[in-house]
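Worksheet: one structure, shown below.
Every protein chain but one is kept in place in this view of the complex.
Going in written order, the chains are labelled A, B and C, and every chain counts its residues from 1.
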Amino acid sequence: MVPITTLHYLVVAAALFVLGVIGVLTRRNVVIVLMSIELILNAVNLNLVAFSRMWGKLDGQVFAIFIVVDAAAEAAVGLGILIAFFRNKETINVDEIDLLKW
Amino acid sequence: MPNFIMSYLGSTVTPGEAGNQFWALIYVLIIFAGVSLAVVAMNWFERKALAHFQIRLGPMRVGPHGLLQPIADALKLALKEDIIPAEADQFVFWFAPVIGLLAAFTVYIVIPFGPSQAVSDMNIGVLFMLGVSSLGVLGIVVAGWASNSHYPLIGALRSSAQMVSYEVAMGLAVVSAVLMTSFNDKGTGTLSMIGIVQAQQQQGIWFVFKFFPLGLVAFVNFVIAMIAETNRAPFDMAEAESELTAGYHTEYSGLRWSLFMLAEYAAMIAVSSIAVTLWLGGWLRPFPNLLHAPAWDFIFSLFPGLTFGALAAIAVIGVMRMPAHPYFKVQRIGLAVFAALLGFIALFLLVIAVGARFADATNLPEKLEALLRIFARFSEGIDYVYWFVLKVALFMYLFIWCRATWPRYRFDQLMRVGWKVLLPITLVVLILTAIVGVIVS
Amino acid sequence: MSAPVKDGSKDNANDVSAHAQHHAIPSHLHLETPEKPYLDSNELIINMGPQHPATHGVLRVILKLDGEKVRGTECVIGYLHRGVEKIAENRTYTMFNPYVDRMDYVAAVSNGLGYCEAVEKLLNVEAPPRADYIRVILTELNRIASHQLWLGTHALDIGAMTPLFYTFRDREEILKIFERYCGARLTTHAFRIGGCQYETYAGFEKDVKNFLTFVAPKIDEYEELLTTNRIWLERTKNVGVISAEDCVALGVTGPVLRASGVKWDLRKAQPYAAYSKFDFEIPTGENGDTFDRYLVRMEEMRQSLRIVEQAVNSIPEGPIMAKVPKVIKPPVGEIYHSIEAPKGELGYFIVSDGSTQPYRLRVRPPSLVNLQALDVMVRGLLVADVIAVIGTIDIVLGEVDR
Partner (left out) sequence: MIPGLNLALMAVFTTTTDPGMEPVATPFFFYLLSGLAILGGFLVITRRNPVHCALALILTLIAMAHLYLMLYAPFVAAVQIIVYAGGIMVLFLFVIMLVSIERASKDRRFNRFWPVGLAAACALMALFVSAFVKGRALFPDRMIAIPEGSNTQQVASMLYGEAGRMGQYTFAFEIASLLLLVAILGAVIMTKKKI
């Protein structure tokens, strides 16, 4: 078997990233769009950790932790907006969210 | 292969560290069997203890003093019809109990029953434990959702909010224990579960008494959070039977329901083990530093045998107190056999303990000395496991005691306690621990 | 139904409307959905019951929930309806006596007492003093038993398992006394129209006195378990609050009314049986919350012990049955008689057409009337509080549905 190199991890991360982008661009449900964003952030994380392993430095892991923090903040705010929105409009579909003010 | 298997035997590290998959697997199987047995025993003990709190007798019919009741229950549950509601989400409904069970059992990988009596010693042991036990909530939430019914849904909503909230307090309490490990010469702490117990040994104090009362407060907070985390009374919001019939597992039946029960009890034992490891010195016997003479070692190594002896004696009293009516004949015989079994185990343990005492004696025949050396090693392991299990058993009693004593909190009160009482207290304790630690060391 | 009492039916109608105007229900009790819900489309409608561990039988409460917050309740009753009132129209007065025991089956003695006294009033006979004393003793013992059962189940609803078994252990002693007195434990049928059928058995007084010394510390024991328990306090204080005005407007009686601060007890207000001869207090609360109702009932148990003690020490000798004809044929007329049952005012309205059977018999069951207060009490509270409030109203579905 081919030994696993950094490139393998990068390919996996790229695949996940593309999946996340597809989800963000095509799905209607906001919750799933948010999940796709988590997918993208995770792909980035995998890259960072793989590079950290490649160079033998821990900076990548530290960045990964920052990104996890960021993802948590994003999820909290995103879901908060979602709840507030749902309360007023009773929909969670992106293509029905088309008013700047109501 | 035999070399691979035998090579681990003299080792003083866990099989995970030694990289020995065979023994790791054996340990996993032993722990799995042991935890399952403990759950069964806990089931019986809970019903009996609860009954005696409530001036009842509890199970008495199946086997002497209901000893076989858990087995009868398990059989009944396994044979019951496994109902999946028509409107339920089939796959998720099927899968939910498995998540909870896996999360509950996976925690045991890092729980040290002794310095080498663990599957693996991970250097992120505490984090692993926190992370995996936090996965257990997924099983509950998903089960409540998949049932497609109102009561389970409310149970799931309650439990998701509750467990996420109490995880915060729990994590902070754990951090204060981890912080205590770093107050040594080198100034470095550890997240390894074995390392934490060893730190307590080196510092010569259980962390529950360290920086009194800081350790104690953190410990009490952890215990409260852990009761909430396992959904037990008085925090059993998720399955409050008088409110939500059975909460998240209302729609479950038969084997799948029993998986939930298994997961709940396994999780109880797991979190108790964590509390014991972090604050109560894990496998350490009482006063390992003060009473360190070989004679003391010997006396404490007799405890396992004596405990089983006491249990056997209780069983014998039970035999004698049984009415002399032919109806009770089978039960008498059964209990007598059980007593004999306990007595035999007690004898075995005592022989080993006594044998281990004389392992270092001079001018022994060579074969006897080899045997006694094995005894000594065996006795040591039994000691560790015994003290660990004893402490965990006290926690199990605590769980039952709480359940028998207190009414149930209401949901908003529960959240208030979690966020406005436990969290600030643990934060303050954490900060004070750091300050006191810096001042002292 | 046209009443056999011919005169003044029109006047009666006027009376009713005037009455209704006078006691118009305050506007805030007409409950509309007050505010915009938190999540509109997510209003959960939950059927609590008729099969539910905490609805004390077959009560069905339809809860409208916003998250866990209760926005409205609707009680659906009648699952235990047996047509007791209709049965009465086809039974003689004597034959109907056992049926009333099946209404509030945890306080059967009180039910029997109310019925017997109502018929006695209709017949214009009075039970002899000794019978009155026996009635008081048994009724008060039954009040303790009823409150004990209430306490156990109420605590169980709130999550404390243990008090249930303590109260059942002690209730057992009362049931033993009943069993020795009349052979039945629950549906006692202890009294007859005109007195009591059975003379007290030998050792009755000793049994009762033993019970008094036995149970007084037990009541303290219950209080020890609960009264100062933090969780119990948090679960009951300021939960299910109902004001005195609302209680009066809704016709709520019994401990629920007294816990709201109204000192109204039929044993004092219109004494029946031998109650005027005894010295006892009427405990009242202040806040009208679940905790006050708990305290009021606990104190009522102690007061009942006082009454029983006085009664058993001064029980007179004499006959136990008044002179009552073999075939009971009350004169034409109607009567309303009510007593203070453990749960509130238990009233019997009997219309007699002069035959051996009642023309119409109507029961005013305290549980049914008190259950009206549920909606007022639980609006805006959480699901867990609904359970606590159902427990604290102390309903028995046999009586609600009849």
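As a convention for this text, a residue touches a chain if its C-beta (ideal position, glycine included) is under 8 Å from a C-beta of that chain, and two chains touch if they have at least 3 such contacts.
In this text the structure is predicted, and so the values were computed from the model without any measurement.
Annotation: of B:110, B:319 or B:423, B:110 touches the absent chain (contact as defined above). The chain not displayed touches chain B at residues 13, 15-19, 21, 24, 28, 89, 92, 95, 98-99, 102-103, 106, 109-110, 119-124, 127-128, 130-132, 134-135, 137-138, 141-142, 145-146, 153, 156-157, 160-161, 163-164, 167, 171, 188, 191. Annotation for chain A: contacts to the undisplayed chain at residues 1-12, 14-29, 31-32, 34-36, 38-39, 42, 45-46, 49-50, 52-56, 58-59, 61-62, 64-66, 68-77, 79-84, 86, 92-95.
Operating definition for what follows: only the chains that are shown with their structure count from here on.
Work out the mean CA point of chain A and of chain B, and you get 37 Å between them.
Inter-chain spacing, taken between the CA centroids of chain A and chain C, is 62 Å. In chain B, there is no position where the chain touches two or more neighbouring chains simultaneously.
Along chain C, no residue makes contact with two or more other chains. Within the complex, the chain C residues that touch chain B are 44-46, 52-54, 67-68, 155-162, 164-166, 169, 226, 229, 231-232, 234-235, 382-385, 387.
Within the complex formed with chain C, the residues of chain B that make contact are 50, 53-56, 150-151, 153-154, 157-158, 233-234, 236, 240-245, 403-413.
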